[in-house]
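All protein chains but one are shown at their positions in the complex.
In order of appearance the chains are A, B and C, and numbering begins at 1 in each one.
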Amino acid sequence: MDKFSYDVRVRYAETDRMGVSYYANYLVWFEVARTEYFRALGVNYTEFEKRGIFLPVLSVQCSYFAPTTYDDLLTITTCVNSLKRTSLSFQYRVTRKADGVVVVEGSTVHAFTDSSFKPIRIPDEVLNVVKVALL
Amino acid sequence: MDKFSYDVRVRYAETDRMGVSYYANYLVWFEVARTEYFRALGVNYTEFEKRGIFLPVLSVQCSYFAPTTYDDLLTITTCVNSLKRTSLSFQYRVTRKADGVVVVEGSTVHAFTDSSFKPIRIPDEVLNVVKVALL
Amino acid sequence: MDKFSYDVRVRYAETDRMGVSYYANYLVWFEVARTEYFRALGVNYTEFEKRGIFLPVLSVQCSYFAPTTYDDLLTITTCVNSLKRTSLSFQYRVTRKADGVVVVEGSTVHAFTDSSFKPIRIPDEVLNVVKVALL
Partner (left out) sequence: MDKFSYDVRVRYAETDRMGVSYYANYLVWFEVARTEYFRALGVNYTEFEKRGIFLPVLSVQCSYFAPTTYDDLLTITTCVNSLKRTSLSFQYRVTRKADGVVVVEGSTVHAFTDSSFKPIRIPDEVLNVVKVALL
């Protein structure tokens, strides 16, 4: 598996009074896509945390091309586009399912760390299953 | 001190596409008022957590009388209206500062617990400073 | 259809530093369940809004029996337990899917209103399909 897609439906809580999805919520949906990406690879992120391994975000970039709103079904497509000794990057493309329009694109960079946020080597079970790709 | 008031300004993120503050956000503002209530009493909630003492919510009730929206300045007035061996209750009244209209009233019940959510006796420094009152 | 169930998975964003789901998020999940309840009945809430019909919350009550956390799969079971001329009430029961434990119960009361929040009669297509029940 290189690319992975997951659908989320926009909640009323996630809209703002401009009538559209509030911009910070796309970062939440990115997080949902990362969780489900790892699950699809057979890697459960909660297991990492039980072993004291965390994956905090170092940076995020996000471009907004078109608005979405309440009840829209969105497809979040993601892949790992860079894998280093202690960090990795995800790309994201958000598509409005009803019409196929790409509404948002983004990326995040993460470090693997211990519980005190000290970088550690990427765990083998991640290295073994993640396939680097580009959206 | 029996009653305590704290102002919050409605953020864009906290509105929804009905044009008003989303209903769950009042519970966040209740939490802000509780934090500042304890601070005003000289009790810092972060100190409790360092000692393994938590104050999870057992129940919440909230009534909505009028909408608020982006940039509204709201006054959250709160007091402890019940104090028991292992639990206490807060009341809240939310007033729109511009016109004095009461927009929301609510209450929460909390237990003092250890980090595994087992009830414990209310710490003395809370008992010593909290004064039971009614809004 | 009287009772309706819908699953949500707890997002990382929805947890707090106590390690559990933040209490206000259950109100968001109640909203998700209402949306899906209406959809299951063949009524699309976005269609109401296009006609200038809204369903703001008048009050909410919520009791928390056990914590949930990141990646937990939760089942929100809901039903309409009261139907009046201009208002209706929902009940909710939240169950942790892994072990069947009831973690939260709650209820909301809503008014049907126009876009200026003036109460209106419940639309016929709602009256025709909603069946009053108790959880």
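FYI, a contact is a pair of C-beta atoms (placed from the backbone, for glycine too) under 8 Å apart; a residue touches a chain by one contact, two chains touch by 3 or more.
Every value quoted in this text rests on a predicted model; they were computed, and no experiment measured them.
Per the touch definition above, the residue from C:D2, C:D16, C:E47 or C:D114 contacting the chain not shown is C:D16. Against the chain not displayed here, subunit A makes contact via residues 17-18, 20, 23-25, 27-28, 31, 49, 54, 56-64, 67, 117. Touching residues on subunit C toward the chain that is not drawn are 12-13, 15-20, 22, 24, 69-70. As for the chain not pictured, it touches subunit B at residues 11-13, 28, 31-32, 35, 44-46, 70-71.
Quick note on the criterion: only the chains that are shown with their structure count from here on.
Using mean Cα coordinates as chain centres, the one most removed from subunit A is B. Closest chain to the protein centre (all Cα atoms averaged), using per-chain Cα means: C. In summary, the pair subunit A and subunit C forms a contact in which both copies contribute largely the same residue numbers, shared numbers making up over half of all those used.
Centroid to centroid, with C-alpha atoms defining each point, subunit B and subunit C lie 23 Å apart. Separating the centre of subunit A from that of subunit B, both taken as means of CA atoms, is a distance of 33 Å.
With centres taken as mean Cα positions, subunit C sits 27 Å from subunit A. The set of subunit A residues touching two or more other chains comprises 12-13, 70.
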